[in-house]
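The structure under discussion appears below in the form of structure tokens.
With one protein chain withheld, the remaining protein chains of the complex are depicted in position.
Up next is chain A:
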Amino acid sequence: MMLLPCPWCGPRNATEFRYVGEAGPRPDPASATPEEWRRFLYVHANPCGPVRETWYHRAGCRRYLAVERDTATNEVRSAVDSATGVAR
């Protein structure tokens, strides 16, 4: 079981969340080249180690969280509210 420390709800089982994926800047659809847009859609860093990503607490506060997790061990280093930056 993997616990995510939700800033609003406390430590909760990862099954309560939806995994959104690696966090990165979204290019402006109006000005992005097809190349930039496809890179944004398809290409991820996919590191074996620390990664910044987004999770959605669907069975809790229904907030998007910015999470730092180590993909080699699944150790969660931090989780803050994506919009407000509030940490627990």
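Descriptive notes on the structure:
Everything that follows uses one rule, which is that a contact is a pair of C-beta atoms (placed from the backbone, for glycine too) under 8 Å apart; a residue touches a chain by one contact, two chains touch by 3 or more; residues count from 1.
Here is the rule we use: contacts and distances are computed from a predicted model.
Taking the options "Nickel import system ATP-binding protein NikD", "FAD-dependent oxidoreductase", "Universal stress protein" or "Protein-methionine-sulfoxide reductase catalytic subunit MsrP" in turn, only "FAD-dependent oxidoreductase" matches the UniProt protein name of the chain that is not displayed.
Of the listed residues A:A14, A:A32 or A:C61, the one in contact with the hidden chain in the full complex is A:A14. Interface residues of chain A facing the missing partner chain: 1-2, 14-15, 18-19, 21-22, 34-35, 38, 41-46, 48, 53, 71-74.
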